[in-house]
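Only one protein chain is missing; all other protein chains are in place.
Here the chain labels run A, B and C in written order, and each chain numbers its own residues starting at 1.
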Amino acid sequence: MTFVFPQDILFKHCDPAGIVFFPRYFEMINDCVEAFFGQELGCSFVDIHKFGGIPTAEISAKFSAPSRHGDRLEIRLKCTKIGNASVGLVFDAICGDELRFAAKSALVFVSKEGKPQRLPTALRAALETFRGDVVSDE
Amino acid sequence: MTFVFPQDILFKHCDPAGIVFFPRYFEMINDCVEAFFGQELGCSFVDIHKFGGIPTAEISAKFSAPSRHGDRLEIRLKCTKIGNASVGLVFDAICGDELRFAAKSALVFVSKEGKPQRLPTALRAALETFRGDVVSDE
Amino acid sequence: MTFVFPQDILFKHCDPAGIVFFPRYFEMINDCVEAFFGQELGCSFVDIHKFGGIPTAEISAKFSAPSRHGDRLEIRLKCTKIGNASVGLVFDAICGDELRFAAKSALVFVSKEGKPQRLPTALRAALETFRGDVVSDE
Partner (left out) sequence: MTFVFPQDILFKHCDPAGIVFFPRYFEMINDCVEAFFGQELGCSFVDIHKFGGIPTAEISAKFSAPSRHGDRLEIRLKCTKIGNASVGLVFDAICGDELRFAAKSALVFVSKEGKPQRLPTALRAALETFRGDVVSDE
């Protein structure tokens, strides 16, 4: 399964060149992950932050075509890796049939003190549902 | 040579977990690049945007240790690649002697219409000064 | 009529004190206005920016109770003034039955050169529908 997150490009996202300012894309990715955890994994960011956190440890993105104010994107998320304490995710953002960006991130489940924690069993099972058949380069 | 950009971690950069919200790191990287072009390359972002732009085409970052409100970072930039229309940059952010993140980006010099443009000769020469001895993986 | 804009408080909105960082409220207000123009007035921000703009000329807000990650707000917008080139708006944001903030803004319809322009007739008529019975203090 793929988690699909609709994302309108709003005025606030765009720069003087009329295209999305790239740090805003990372906010969108973060919003997409927050929605994925809350809506699909039954493990909201609010709950996670009561006990610790799930910071992004690494992320990369390739912006293949610019997005403009008024565009409607679909960010599509798949899970590529379920480690002991970490989760690997991949994202494609499309507008119509054009790819706007592809991204890949690794999140780590941590305690309040920042120590990696084993992903809860229920969370692992839920993540398996969104496992992509990506042959990871890691 | 290395361009060094001081960056205080302010209240606005931090999230409920008390650490920098990672999209804010990308704003810092963008600010660092804007300062580099304006202060060191004699080619300000203001001037560039009169004729076109220099969007980030790809970027990756690994956040090796969290940064907290009040930390003073130093973002260190080197140029690793000078292509026809593109520039490869690498960044290390340190606080004291701790690495907080390492990042790598590719920028593309474009016209108003988004077409790649050859980097001006003076800009290429200025970039050479900041050329790092990184053995690129590209 | 009142325009109602649902707004979830996300991780990105919150600061190290665990509450919404107040500049983020102004982004929410801007998003609310953008949705209002596009969804209700038949005059999207995208269209407006083809011919000029509609910058916020003044704004004030009183934050009466903090909002936290996971809260679901409703931002309620009414139009209080329809000037020659300007629009007066008021906003109430509630969570359950608690008021989180009340705000008031004035927008000005301008040309590309920044000159105030008379609000188009269709826009004036649409705005009238959302006219509040607020006794303005202006």
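Throughout what follows, contacts are C-beta pairs under 8 Å (C-beta built on N, C-alpha and C of every residue); 3 or more make two chains touch, one makes a residue touch a chain.
Predicted model only: the values in this text are computed from it and were never measured.
Check B:7, B:30, B:67 or B:80 against the missing chain and you find that the one touching it is B:30. The missing chain, though absent from the display, is touched by one residue of C:6, C:23 or C:42; that residue is C:23.
Summarising the interface, subunit C meets the missing chain with residues 16-17, 19, 21-24, 26-27, 30, 49, 53, 55-63, 66, 114.
Mapped onto subunit B, the interface with the missing chain covers residues 10-12, 27, 30-31, 34, 44-46, 49, 69-70.
Counting the whole complex, the residues of subunit A in touch with the unshown chain are 11-12, 14-16, 18, 21, 23, 69.
The criterion applied here is as follows: only the chains that are shown with their structure count from here on.
A complete topology is adopted by the chain contact network, contact being made between every pair of chains.
Superposition on CA atoms relates subunit B and subunit C by a rotation of 180 degrees, given as a multiple of 5.
Distance from per-chain Cα centroids to the pooled protein Cα centroid is smallest for A.
If you average the Cα atoms of subunit B and of subunit C, the two centres end up 35 Å apart.
Centroids of subunit A and subunit C (each the mean of its C-alpha atoms) stand 29 Å apart. Shown for subunit C are the residues in touch with two or more other chains, namely 11-12, 69.
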